[in-house]
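The full complex has more chains than appear here; those shown keep their coordinates.
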Amino acid sequence: MTMPMNLLEQMLNKRITLLLKDNRELEGKLVGYDDYMNLVLEDTEERTPELVRRLGTVVLRGNNVVRISLK
Amino acid sequence: MTMPMNLLEQMLNKRITLLLKDNRELEGKLVGYDDYMNLVLEDTEERTPELVRRLGTVVLRGNNVVRISLK
Amino acid sequence: MTMPMNLLEQMLNKRITLLLKDNRELEGKLVGYDDYMNLVLEDTEERTPELVRRLGTVVLRGNNVVRISLK
């Protein structure tokens, strides 16, 4: 069995894709997280249906996270 | 009586179908979960009305989960 | 006085109708529940305005549940 938090640990320092509740997708290197699934990404790129934006280092609030996968 | 968490245990290593709050459906092998119903799926396929996407291994946040069933 | 959780107990092994927040209705045999009103249904049939679907055994997350009644 792979606990969700253990998978996050294995994803550290890898590029991930993140889907948020408002349908926004972010891609970046996962460099940190906490128990609420608040996340820290580096070299982040955000994609909405209209736009791609480079954001550098970002904090994402866990309660907006829908799914996390390896890039 | 089958407790919801016990059914998740029985579903481990089986392919499940997952409905999320935004109407997204994912199909994949359940390999992990925790008390908040955060889930880990492998060989995941995501279906929205517009799109099918292969996502590999994913973490899903429990508070977006609506229903879980065996494939 | 009938406590809500006691009524769920009386509904065990009976067919129930379940309304979810997204207006989805499920009908199935209630075989389990927990304190968060997470539910386990067997021989489940799901009805949306567009579709009837047979789903077998399902876990429903309690925070999406609106109402539960005997079939």
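In order of appearance the chains are A, B and C, and numbering begins at 1 in each one.
The definition used in the following text is that a residue touches a chain if its C-beta (ideal position, glycine included) is under 8 Å from a C-beta of that chain, and two chains touch if they have at least 3 such contacts.
Small disclaimer: the values here were computed from a predicted structure and weren't measured.
The complex is a homo-oligomer: every protein chain shares one sequence, and counting across the whole structure file gives 7 copies, of which 3 are shown.
As a working rule, only the chains that are shown with their structure count from here on.
Chain contacts in this assembly form an open path, with each chain touching only its neighbours along a single line. Put simply, the C-alpha centre of chain A and that of chain B have 18 angstrom between them. Mean C-alpha position of chain A lies 33 Å from that of chain C. In chain A, no position touches at least two other chains. Chain A makes touch with chain B in their complex at residues 1-8, 17, 21, 23, 37, 62-63, 65-70.
Interface of chain C with chain B (complex): residues 12, 20, 22, 24, 26, 31-34, 38-40, 44, 55-61, 63-64.
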